[in-house]
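Notes for the one structure printed next.
Removed from the display is one protein chain of the complex; every other protein chain stays in position.
Should a chain be cited, it is by its letter among A, B and C, assigned in written order, with residues numbered from 1 in that chain.
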């Protein structure tokens, strides 16, 4: 199953199970969404539970907060993560703090889905990875899957969560596990074990990382598309890296991180977002706080550059296998 | 001079020198601003250059971007940093990227001033410190002064800068160098050397940290109110801390940081913002990248907790001298 | 084409600044009873004039005149009077408490009591209200425990919000009163979302949201109107135009160029402009809008014309930016006085009864304050525990917050 099909399946399963689940966003109704993640849902559940919205991300999230306070479980789509900013005030000032400020009289059990990341020639306004902004906002849970199986199970867990969850979908891997070799033919999910997705209900718990590759030499912390890039770099360098797929950025699975770095003594962090104050900064700070006395080399961050995502030169921007490999070698030499 | 008087003086000096400087925001005109930072300016420069705006932070910043494109130098006030979120899209998607996306055909030379930080019983919507969000956005310069002298010199440099600058003003120290001992009488700036502010034009360059206290045992990285808290903690613990006042968070003065930590081999980072993905994360990651082989103890972060800023318990939230002292002792023991 | 002349920048100025004479000639008023009352099923296009006129019921003699005069039973009117008097007494008491340092902050609604009170008594239990910080009258009209209101203001041990929120940022689900946000306007689109949800569920409960005229400039106002009209949400969209937004008069929000009621026209939303100091007009207009919402006729926008008689908040000094006496020349008077005059005019009330009511409410409020203070105030520091600041960030406290709580306790 492709990743967008897995997401569609999660929405289908949850709308079937819970009449309070409603799905809305720009172009997600009759049309089924620009990435097809809601295709067929309006026909199946009716336009009262699956509907298009005006082009107003602040309105979409604000209305969802009100619906959540009423008792529904809204799952909204922001067409691209690059367009979430008009909705940030409703997320930060309202959704994230409603439970706290009302001492749980009112809550905001919403899930905000948004495609993120580059590699599709989308330029600076269709390629961003704003995850670190959400992780700085207490009250928000932030999820970012790397494969169809997790995407479905994590989305179901997110919808069932009683607080707001930001669910980021790396659009470059909707159709296949992209490892950064953009000049190679696209590999379909059908040929990947994690492309096997059960039809029914299942959860992948929030707050748990997964070991994608066990190894002894160095721990790689990654999420989303970068998990596949890291796997490519490990096999290309022959370095015995242990690759952790974080899956949930907040709450963070610090136990899994600590256990792995205690074992390897080395750590490379990979993400596509710009470097400064990216989530890699939090990861690096956390690792050295937990494992300082075990570290044998400086923790490295491999990230997008601190520039907007360029259109024509996106592969110079994208932190691909070559850059991850270079970091792995440096850290092993360190 | 108080810090708000120093800010007023900087605005006055720049309006005098440059007819393109205009100042606007909510309640900043006839009234002079809720923190009096623009008092008297409308009377002196007229309501065409100093005026009130509708209550729309997104409109304020959006209009400023257009004015900047025209050739003016807008200096806008966001009444509290907690209210900047409705304006984030115009800051992130527009101001920060206009030069880049137009290859410098159009620029956004604006300065966005906003009071930040707690300690005034302002609760969760009058106490926030969102600086780390801005540092993640390439194209923005982020400044956060700790005293009147710097505030004036940095604000002048910010206004003269040809790109957007976020200028955060720790409201708790508008009237005096608050060191976290909220039960002590307020110390006025008149009794502090950095409360001495020349009347005329001068600059404090962006991107340069200042050593507030030289020391050999441990480096403390701080900014804003926390510089004074760190000074109190140093004298109370008797630990010979070197206290760096970062002043500009981005671009960051990594040379000063590297030099100090190379000397001390220890580092404590202090800020008021929530911990996870706060700017302390970037600082910690940077320090261990630059000084890994010199570090003798884990880098510590002393920050606000990952909760909204509570009203009644704000001194339990505020990272005061006791918590900074505890961290200093731990790091020295490490 | 005209020759090029230098362009001029225009900034609306209030009619009077400190030291000048108050001047409300800018206000478009209509005589009491003069505005027509269309049926609730009128097409929005057929009632645009109601966004420019001013619905008033009480004339200067206190008689209820015209088509908007409600057939309110008098019990309801006495109840409303009681709540308005009580609200003002409550504000007085809390302002005193704030001056005594028992709380850090306070905001009164003096002169605007009729709107929240009338709205509260006209809407049904179960309807949800999305208020601003100036709608304490709703809680008092709904007889929510005043001691609980005060405990929140004092942030004391019995504060239902555990001292987390600034004073007056109440939350009262059991009184259909949504948690107040310190961020202006956000509740307006939330009210629409709540109403959409009620309609999606085939429920019968409607929503009502409030913003001040200054806040109409925020994005959430536009989102609320856009979503309300697109989905025909069962919601009342209230704009309380009290002429001031801290130091900015209503012209800064665009009020010099049109009424705020007229904002609804462009969205195809029926819009009323109503005398907010006329308790009977408040009941009547609220009823009209509620009936439209309940009968699937969609949203209504109501501009309530009133005046912020007091300072914006305890941190504000209005004499810095407006004539000290402005309130005295406000043409729409004092809502309490006007309802009192009406009830006396129809022989249902007397000066003596009113004096007794004021004395009784003062006594009630004083008693409540004594009790609330016995649970602590900011002065004596008997506030909710520090531990509690880690609760309700999430439903369950995640590991990193448990670690932080432990650290807080260790480093004390």
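Everything below uses one rule, namely that a contact is a pair of C-beta atoms (placed from the backbone, for glycine too) under 8 Å apart; a residue touches a chain by one contact, two chains touch by 3 or more.
These numbers come from a predicted model, not from an experiment.
**Student:** Could you run through the displayed chains and say which ones the absent chain touches?
**Tutor:** Taking every chain of the complex into account, the missing one touches A, B, C.
**Student:** Thinking of the whole complex, not just what is shown, which of C:295, C:350 or C:374 touches the missing chain?
**Tutor:** C:295
**Student:** From the list C:265, C:302 or C:393, pick the residue that touches the absent chain.
**Tutor:** Of all options in C:265, C:302 or C:393, contact with the hidden chain holds for C:265.
**Student:** Of A:59, A:224 or A:280, which sits in contact with the chain we cannot see?
**Tutor:** A:59
**Student:** Among A:45, A:83 or A:279, exactly one should touch the missing chain; which is it?
**Tutor:** A:83
**Student:** Provide the residue numbers of chain B that touch the chain removed from this figure.
**Tutor:** 22, 48-49, 53-54, 56, 58-59, 62-67, 69-72, 86, 89-90, 93-94, 98-107, 138-139, 141, 162-163, 207, 251-252, 254
**Student:** Even though one chain is hidden, which residues of chain A still touch it in the full complex?
**Tutor:** Missing-chain contacts on chain A: residues 26-27, 29-31, 34, 47-48, 51-56, 58-59, 82-83, 85-86, 121-126, 275-276, 305-308, 310-313, 316-317, 322-323, 326.
**Student:** When the complex is taken as a whole, what residues of chain C touch the one chain not shown?
**Tutor:** Counting only chain C, the missing chain is touched by 1-2, 4-12, 44, 48, 51, 196, 198-204, 206, 216-217, 219, 221-223, 226, 229-232, 234, 251-254, 256-258, 262-269, 287, 290-291, 294-296, 298.
To be clear about the criterion, only the chains that are shown with their structure count from here on.
**Student:** What chain is most central when centres are computed from CA atoms?
**Tutor:** That would be B.
**Student:** Rounded to the nearest whole Å, what is the centre-to-centre distance of chain A and chain C, using the mean of the C-alpha atoms as each centre?
**Tutor:** Whole-Å distance between the two chain centres: 41.
**Student:** If you average the Cα atoms of chain B and of chain C to get two centres, how far apart are those centres in Å?
**Tutor:** 36
**Student:** At what distance in angstrom does the C-alpha mean of chain B lie from that of chain A?
**Tutor:** Roughly 31 Å separates the two chain centres.
**Student:** Enumerate the residues of chain A that touch no fewer than two other chains.
**Tutor:** 58, 86, 89, 93, 100-101, 138-139
**Student:** Counting only residues that touch at least two other chains, what does the list for chain C look like?
**Tutor:** 162, 164-165, 169, 181, 183, 219, 393, 400
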